[in-house]
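Missing here is one protein chain; the remaining ones are kept as they sit in the complex.
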Amino acid sequence: MDEPGAENGPLKILIADDSDSDRLILKTLLKGLGHDVLDAANGRDAVRLFQSGAPDIVMLDALMPAMDGMEAARQIKRLAGERMVPVIFVTSLTEAGDLAQCLEAGGDGFLSKPYNRLMIKAKISAFNRMRLLHQALSRQRDAMRERNRQLLEEQHVARRVFDNIAHTGCLDAANIRYHASPLSVFSGDVLFASPRPAGGMLVFAGDFTGHGLPAAIGAMPVAETFYGMAGKGFDGSDILREINQKLARILPKDMFCCGVMVEADFAFNQLRIWNGGLPDGWLVRSSTERYSLPSLHLPLGILGADQFKAEMDVVRTRPGDRLLLMTDGVLECSDAAGNLFGEEGVRLALENAGNEGHPFDALMRGIEQFTGQLNFGDDLTLFCLEMIDEAGLAVLPDALEPSSLAGPTEWTCEYEVRERTLGEFSPLPLLFHICMEVPGLRRKSGEIYTLLSELYNNALEHGVLELPSEWKYTQAGFDRYYEERTVRLGRVGGHYIRFRFHHKPVGPGGRLHVVCEDSGSGFDFRNHPALQSAAVAHSGPRYGGRGLVLLKRLAESVRYYGEGNRVEVVYEWCP
Amino acid sequence: MPIQTSRSHDGQTLIIRIEGRFDFSTHQAFRDAYEHGGTDVRGYIVDLAEATYLDSSALGMLLLLRDYAGGDNASIAIENCNKDVRKILTISNFEQLFTIR
């Protein structure tokens, strides 16, 4: 397409008039103004000339034989498509209705007879300005369209990269339901779930301030930190501290990440939760019984490490309880009138669920009905976790890949933590990591982690902190137990916990000796029921009792020495 | 103007009044308000009496002001929030960083 760019440059103008004298006048006038003229005596010829000559402006008489100006205008506009070709009607029509018809046919303006040189010049230049403006806008629009297409393509590529890091973890587990937009990472929402080496799950739902690339970039390190640390057995608080520190360092001051971290322990029937800036989470027991889990913390990425509080609150649950988490997008759904769904909308939806309905479905339906949309929520995330018997969970994938290296098979190792470190640091991930260097043990990562954490928690909570496990049998005692644990950890002194490992190959497998000793006063292991007979051991409560039942089930042997402050566990494995 | 500034009676506090929506569209104006507020300012009051709405980018702007005003040593009060605005500040636990009245 030739594009006379200059406002006063010569244009190619198509004129059509069945009156020879009128056509001659107009043609001569336009040529006198410096334009090139194509002329036709009827509408049909005009359309033909339009196709072959691609004029910039068209001037049509309204009434012509063969094809009148209105029909010619319609066809010319259709042929021009997105290109702006001004069509001016030259006419002696004066009836308003006739003039309106010309406009409806696609006419952009009128020029009335008799022709006036100045008027024609002014009209042509006005319509040419309009044409140039349209061209400029079209070019800009095309450029924007193209840019947008590129951006979407880039987002899809970025999404694939992101998915490799922030895979869905165990979001497909049978006890999880969730809604997240496929491109939600670019709206700032993230949702991760990971099995824990010792059983249970870690879940993180987050919502970054801002949209697009900045939000997605922040999400990357969060994903990597979460999955990396969760797989190594770190607990929610550790991961929160790490994420907070990382985000505070990399994000601009005005960006942060609202989030909820949840540690689900199905065996103990308890949740540990930390909410920093997300809407209330809900523990739903029935349509009438539910507990809010409000935000008690600043979002991640704001406070420095010294001020950040990562302590998680403990919530006792029952099998069948459901935990609901949501991002801002849920509350910010709006109906046609612009009203927000809000906390009230959530409350109503949950109340309407009835006892049979799943709260996740109830909430999704509530949003759907409220917004009147079936595919709402490009920027909302909704997550639901059901507390179930762990045995009902399909075996979660082992996150650790077998190493291609042979790894150590004969080694010993001693590691001791003392004094204030006991209150500030958990050696479990490190110890776990050392054991996982043995290639064959990687396949037993869950058992090893459980074994280590039971030993360590016994030593710490009962040995060093002298917390009575009986407290855990009642609700009140349970709360007291964890409150007291925090208090005593804060002032721990004069204590140590020491681990000694010895591993050696046995046939195709191996044997791991673990000795765990603490500086506490021990306990009467000689009369402890779990250490007496298998019958008692299997009928006793699942939690409490120093987790000895669990230890006995996993290990070849469990022996106590001294005052009960030293325990030796032998774990044998075959590939 | 959606954002107006004035000084307290003793002249030591810069009062920033926000009218209407406090969101990304006010980003530049809000920043100008405190950056051009004078060098002798000891404290800040963000008056939200006329603010109808506040979003997460406004929270970000408040964090920028806090950083500008000295981070942990900043003296910033957020005043006269309506119920909705208050709710958003509460969910984010901003009372840990700002005096909210």
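By letter and in written order, the chains are A and B; residue numbering begins at 1 in each of them.
Going forward, a contact is a pair of C-beta atoms (placed from the backbone, for glycine too) under 8 Å apart; a residue touches a chain by one contact, two chains touch by 3 or more.
By definition in this document, contacts and distances are computed from a predicted model.
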Which one, "Quinol:cytochrome C oxidoreductase", "Hpt domain-containing protein", "Sigma-70 family RNA polymerase sigma factor" or "Hydrogenase formation protein HypD", is the UniProt name for the chain you do not see? "Hpt domain-containing protein"
Shown chains in contact with the undisplayed one are A
Sole residue of A:21, A:52, A:164 or A:288 that reaches the chain not shown, by the stated touch rule: A:21
Could you tell me which of A:48, A:78 or A:117 touches the chain that is not displayed? A:117
Could you please point out the chain A residues that touch the chain left off the display? 18-22, 24-25, 28-29, 32, 61, 63, 91-93, 113-115, 117
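One rule holds in what follows: only the chains that are shown with their structure count from here on.
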Taking each chain's centre as its mean C-alpha position, how far apart are chain A and chain B in Å? 30
What part of chain B is in contact with chain A in the complex they form? 56-57, 59-61, 63-64, 67, 72, 90-94, 96-97
Tell me, which parts of chain A touch chain B in their complex? 209-210, 253-256, 258, 276-279, 294-299, 302, 307, 328
